[in-house]
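A single protein chain has been omitted from the complex, and every remaining protein chain is retained in its original position.
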Amino acid sequence: MQIGMVGLGKMGGKMAERLRRGGHDVVGYDRDPAVSDVSSLKELMERLQEPRAVWVMVPSGPPTHATIEELGNLMSPGDILVDGGNSHYVDDQKHGAALGAKQIGFVDCGVSGGVWGLENGYALMVGGSTENVERLMPVFDTLKPEKDGFVHAGEIGAGHFAKMVHNGIEYGMMQAFAEGWELLEASDVVTDVPGAFKSWRTGTVIRSWLLDLLVRALDEDPALEELEGYAQDSGEGRWTVQAAVDHAVPLPVITAALYARFASRQDDSPAMKVVAALRNQFGGHAVTSKEGSVAKGADSPGADVVPPVEAQK
Amino acid sequence: MQIGMVGLGKMGGKMAERLRRGGHDVVGYDRDPAVSDVSSLKELMERLQEPRAVWVMVPSGPPTHATIEELGNLMSPGDILVDGGNSHYVDDQKHGAALGAKQIGFVDCGVSGGVWGLENGYALMVGGSTENVERLMPVFDTLKPEKDGFVHAGEIGAGHFAKMVHNGIEYGMMQAFAEGWELLEASDVVTDVPGAFKSWRTGTVIRSWLLDLLVRALDEDPALEELEGYAQDSGEGRWTVQAAVDHAVPLPVITAALYARFASRQDDSPAMKVVAALRNQFGGHAVTSKEGSVAKGADSPGADVVPPVEAQK
Amino acid sequence: MQIGMVGLGKMGGKMAERLRRGGHDVVGYDRDPAVSDVSSLKELMERLQEPRAVWVMVPSGPPTHATIEELGNLMSPGDILVDGGNSHYVDDQKHGAALGAKQIGFVDCGVSGGVWGLENGYALMVGGSTENVERLMPVFDTLKPEKDGFVHAGEIGAGHFAKMVHNGIEYGMMQAFAEGWELLEASDVVTDVPGAFKSWRTGTVIRSWLLDLLVRALDEDPALEELEGYAQDSGEGRWTVQAAVDHAVPLPVITAALYARFASRQDDSPAMKVVAALRNQFGGHAVTSKEGSVAKGADSPGADVVPPVEAQK
Partner (left out) sequence: MQIGMVGLGKMGGKMAERLRRGGHDVVGYDRDPAVSDVSSLKELMERLQEPRAVWVMVPSGPPTHATIEELGNLMSPGDILVDGGNSHYVDDQKHGAALGAKQIGFVDCGVSGGVWGLENGYALMVGGSTENVERLMPVFDTLKPEKDGFVHAGEIGAGHFAKMVHNGIEYGMMQAFAEGWELLEASDVVTDVPGAFKSWRTGTVIRSWLLDLLVRALDEDPALEELEGYAQDSGEGRWTVQAAVDHAVPLPVITAALYARFASRQDDSPAMKVVAALRNQFGGHAVTSKEGSVAKGADSPGADVVPPVEAQK
């Protein structure tokens, strides 16, 4: 089928290529004229036959908002727009409503797969009406891997919601491996930590693609000496926790994994300054007292030194 | 090589069978005479040629302690004993020291693989001296899977330490999937939750054996309606957390996963009774007061009702 | 000074009374004509001399939004509006901007104190410009307790932000006491749990108003048998966690306290169904297998039963 692809970067460019290899008629637009088939979104609209289908593959947030708004002004009733970026599912609902008011269809699609997607296919999580999803199935069928890798998860927003949860699970799994590694490294008895991870690739409960990746990383750097213990987080981890709070769903593991990343980026923990300050106060060093200053030793008997604070009298 | 196998239950029996298929001379002992080759540990010792090798495969804790103690009294210097059960690594060190004092070798071996191990091999995590491990390599080579599935992780205790950490990671991964499922189920927009999990089997970061198992469970019972939200924990999860505390290693994810299991077995949370009691006290209902009783509404303005408690005056 | 009070419920009514006792000229409006001095917001505006000061004390969310919007249409440049409800600090910023566009001043004020506030004063956390806060100081001075209990925390939103964080800390402290109680109750050796809490009221690190409340609750019901382990949460706990995620601040304790409340309201943990399902799959009971069905015993050796799932081959 014919489809417009807006955004021909690392992801969009390869997806356009996979679609072309699959026999689709792809017209691409990118701000970079060197890779673009048309010079503007307006020209893209003119090149596509109605009812049009346009796949938006630009960075999430303001760039996606702006692109969808502009396309909404250019597209016609009966056209359909797919947001394949990493948008928040709440934004999908806003975009869907705005386009729906103009009788333009909207489908959100979470995409996983990266540079290998060109050869192996992209995992797709899709949200939207059955009618709209069915219209786009030729495209989804070409993009997805040979087996599995596609779900029509529900109404508008469901695709990005599912992708968000996928990433939340990913956070928890990564942190589980990370904690296991740290404990093994701290052990006095275990001397072959990379060997333990390597051995787990067969016959165990935790065999997984992440384990394979970790084994590969340990092959390159057995004690991970070249790395700093510092990890960024993407929007999806945060959105998962915020969705959990909105839905009153307890997510202790996924949240702990997110917080571990936050903490890893702090040179010094602000919160721990307060704990240190309170521990200093236990020692009463600032208290004018006949007994004078006493440092608290963690193991001294009766280490909880309780001065009479005025407000408690 | 020749080996004695003590404990011919679900695990030990099949491991003995795999060893026999691999050409080893296995003499088995079990309390159940119907499956036992000998009538006592004493007779087992007589049947084995020195230096003997004996694999103990009995439930961890007191049964393992008793068996190792009895064998220690029957074995000779130069013999070697393997504990293949789920023992605590600290117990390994005690067993190793007690046997070592008698010049009996000791190797601990964490085993994963279950009923499929007979055909596919058992993942083995081994601790002990290089000399002792090498003596047992013919046995390990037969038991382990064709690829990976074996590590000599370090000194005595290292095998069970590594197995313990494997299980700790397993707790964290399981809980990550569990939380993801709960959030998807709570969503208003996602209507095909099993489909989302199924789709993730290809091309995603979280593809894993646990995901495959979960997909199979959802195939059988798409909303898990047949199950209660109740999970036991094994010793290894608890030991992982206790080892973390001993080693001052923060394990927020693995611990949260363990605590989620603890909480799942409570009909009613004792801790939450305290929170409820405190919230009731905010409302001051038990306080004799001219103003009388006031229930706290979560969203009422100024909901923090602060009565004058005597001790605070 | 003269002030209009909108909302004469449990909180607003008593605050109006305290202000009158303090010599202020309070004109009150409430939807309930029985307690209202005027019949409409419009009449309230007519009764107040310009530049007017109006204190809004209605439930947060839509009622507050609607009231502020309506007042914004009735008030004049130079007037000032205080939101004393439990609003979200982000909403304060919206309200402040909308009113500011009309040259109407805005101050947000988090209030703590409940029914005892009439006699003892209300703790006030205030956000807004120095000029606006100073104009209202006569009112704040009358409302606040004799000592402490007032802060001009910063710009618009800072008052409710500070109140929100106060409540977040409250969540953590309550949960800390709750966990301590649960562990004491679980102990085999401690037989006088209420006595322990009572004893802690003097000379310890944890003496606090919450401890006093808990002692009072235990006096009434020593084992908290009359209570269910079930706790609501207010918006402020959730907002605290969401603010933490927005600011990349790790809040493990406050978040755990919030999640414990979420979990307490579930009859059965959805997440734990997944853990149970996975544990069942370990046992392979649903797998057609020559070996048949095997239930996993937590302590059985080799309890990690690993069937060959097709996708892992």
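Order of writing sets the labels: A, B and C. Residues in every chain begin at 1.
By definition in this document, a residue touches a chain if its C-beta (ideal position, glycine included) is under 8 Å from a C-beta of that chain, and two chains touch if they have at least 3 such contacts.
Keep in mind it's a predicted model, so treat the numbers as computed, not measured.
Asker: Out of all the chains shown, which come into contact with the hidden one?
Answerer: Even though it is not drawn, that chain still touches A, B, C.
Asker: With the full complex in mind, choose from A:Ala66, A:Ala97 or A:Val275 the residue touching the hidden chain.
Answerer: Final answer for the missing-chain contact: A:Val275.
Asker: Out of A:Gly85, A:Gly105 or A:Gly128, which is the one that touches the chain we can't see?
Answerer: A:Gly85
Asker: From the list C:Ile104, C:Leu136 or C:Ala153, pick the residue that touches the absent chain.
Answerer: Spelled out, the listed residue whose C-beta touches the missing chain is C:Ala153.
Asker: For chain C, which residues touch the unseen chain?
Answerer: 89, 93, 112-113, 117, 120-125, 127, 144-158, 161-162, 165-173, 175-177, 179-180, 182-184, 186-187, 189-192, 195-196, 198-211, 240, 243-244, 247-254, 256-257, 259-260
Asker: Under the stated touch rule, tell me which residues of chain B contact the chain that is not displayed.
Answerer: Contact residues on chain B toward the absent chain are 203-205, 207, 233, 238, 241-242, 245-246, 248-252, 255-256, 258-260, 262-263, 265, 271, 282, 304, 306, 312.
Asker: Of the residues in chain A, which ones touch the absent chain?
Answerer: Chain A touches the chain not shown through residues 7, 9-12, 57-61, 84-86, 111-118, 120, 122-123, 166-167, 170, 174-175, 177-179, 181-182, 185-186, 201, 207, 209-210, 212-214, 216-218, 220-221, 224, 227-235, 252, 260-261, 263-264, 266, 268-282, 284, 286, 289, 291, 294, 298-312.
In this section, only the chains that are shown with their structure count from here on.
Asker: Would you mind working out whether chain A and chain B touch using mostly the same residue numbers, over half shared, or mostly different ones?
Answerer: same
Asker: Please flag the chain sitting at the greatest distance from chain C, going by CA centroids.
Answerer: Ranked by distance of C-alpha centres from chain C, the top chain is B.
Asker: Could you grab the centroid distance between chain A and chain C? Build each centroid from C-alpha atoms only and quote it in angstrom.
Answerer: 30
Asker: Report, in whole Å, the distance between the mean C-alpha point of chain A and the mean C-alpha point of chain B.
Answerer: Once rounded, the distance between the two centres reads 30 Å.
Asker: Return the residues of chain C touching two or more other chains; collapse runs of consecutive numbers into ranges.
Answerer: 207, 233, 252, 260, 263, 271, 282, 304, 306, 312
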